[in-house]
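Handing you a structure now.
Here the complex is missing a single protein chain, while all its other protein chains stay put.
Let's look at subunit A:
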Amino acid sequence: MTAAARPSKPAVVGEAAPPSPKAGAERAPPVLKFEQVGFSYDGRAIMRDVSFSVGPGEILALLGPSGCGKTTILNMVAGFLRPTEGVAVVDGREIVGPGPDRGVVFQAAALFDWMTVAENIAFSLRCAGAGKARRREVAEEMAALVGLSGFEDAFPYQLSGGMRQRVGLARVLAAGPKVMLMDEPFSALDVQTRETLQEEVLRIRDRTGCTILFVTHSIDEAAFLGDRIFLLNDLQSGAYDVYDVALPAPRPNPENRLHPSFLRLRETIYRRMRH
């Protein structure tokens, strides 16, 4: 746990299981840091005094009831909103606006329906002035990375919900972000697609070393793909619970859903949320 975290209760630390592959991450300088961040909508405080930091390559799962401020946190990291108090820092620099170093995967994908899959994926390169051949090359590479090879020339409306989210992932990855922000990206998908994509996220993290902030409603999802879980139960006073996930590497392993450590963590969080 980082020094900046202010858990409301003693953290439930990982059990006697092999160390998390990212155990060393917290000692490296953090990629993302919140320092006593507060946010108010029109004078109404949503959160106050929130501090935490996230290490390189770490997946931080944000879990909490609807309306507690998860999306607001993500929007501040993305640069869509500015903290009304405190500072949010990425890579040592205060966040002042959106940028390609922080990619966002939206719940409804928010793809550009007028562009092909390849054009969607290569959008950041187009904005940066890359040539046609280079854009195609990266689009094909990223499509392969997320399992969309052969769909480069399809339009988003020709794809299933799961495939649309794969495009959303690929277009963020093409920008080579330091941090990926995912706001309940799989909550509208069927269970099977959701689980496959959760494994995909872990695989992508292993391959790219990207730091990920993952907002979810689902305890299972948080416990399966998070390295740490923040249970945001009282952001009004900046308090949250921290749980370390202790699952054996390699992480993208569906068997982990049956691992005793996974089952115990799920139960602990469930009981905690229930009162």
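Following the convention adopted for this analysis, a residue touches a chain if its C-beta (ideal position, glycine included) is under 8 Å from a C-beta of that chain, and two chains touch if they have at least 3 such contacts; residues count from 1.
Please note the rule applied: contacts and distances are computed from a predicted model.
*Asks:* Pick from "Taurine ABC transporter permease", "Succinate dehydrogenase / fumarate reductase iron-sulfur subunit", "Electron transfer flavoprotein subunit beta" or "Cytochrome c oxidase subunit 1" the UniProt protein name of the chain that isn't shown here.
*Replies:* Its record in UniProt gives the absent chain the protein name "Taurine ABC transporter permease".
*Asks:* Taking the full complex into account, find the residue in A:28, A:45, A:87 or A:108 that is in contact with the omitted chain.
*Replies:* Here the residue in touch with the unshown chain is A:108.
*Asks:* Identify the residue among A:76, A:175 or A:265 that touches the chain left out of the display.
*Replies:* The one listed residue touching the chain not shown is A:175.
*Asks:* Write down which of A:31, A:47, A:62 or A:78 is the residue touching the left-out chain.
*Replies:* Within the whole complex, the residue contacting the unshown chain is A:78.
*Asks:* For review purposes, identify every residue of subunit A that touches the missing chain, sorted by number.
*Replies:* Contacting residues on subunit A, toward the hidden partner: 78-80, 97-100, 102-104, 106, 108, 110-115, 123-124, 126-128, 155-157, 171-172, 175.
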